[in-house]
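Data block below; observations after.
A single protein chain has been removed from this complex, and every other one stays in its place.
On to chain A.
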């Protein structure tokens, strides 16, 4: 009786370990098979697929649970377009600085002339 209980406990431990191994191995295999562990091209393709699949999945879950998510606010700012804007604006300012300075100097001199009239 005592030996059979020990045997049953060992079998249970082995089965538990085998189940854990299957779960972890399965997760690793799914990640490898979907191209998540490959090179950069496969990674960006996987991200594209996830982006395409996300809104329909969210909509289905919303229908299932019966409530609506608030609409995402539209942000006008684009980091891609704004990336070099600081450098571009600085150099544009530098390039027009001489002509702007001469315009302001002329305006200042004209103002002083008008004052002294």
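The rule we apply is simple: a residue touches a chain if its C-beta (ideal position, glycine included) is under 8 Å from a C-beta of that chain, and two chains touch if they have at least 3 such contacts; residues count from 1.
One rule holds in what follows: contacts and distances are computed from a predicted model.
The protein name that UniProt records for the chain not on display, among "MICOS complex subunit MIC10", "Centromere protein M", "Geranylgeranyl transferase type-2 subunit alpha" or "tRNA-guanine(15) transglycosylase-like domain-containing protein", is "MICOS complex subunit MIC10". Note that of A:40, A:66 or A:98, the residue touching the chain absent from this view is A:40.
From the set A:8, A:27 or A:109, the residue in touch with the chain omitted from the display is A:27, counting the whole complex.
Panel shows chain A; residues 20, 23-24, 27-28, 31, 36-37, 39-41, 43-44, 46-48 of it touch the chain omitted from the view.
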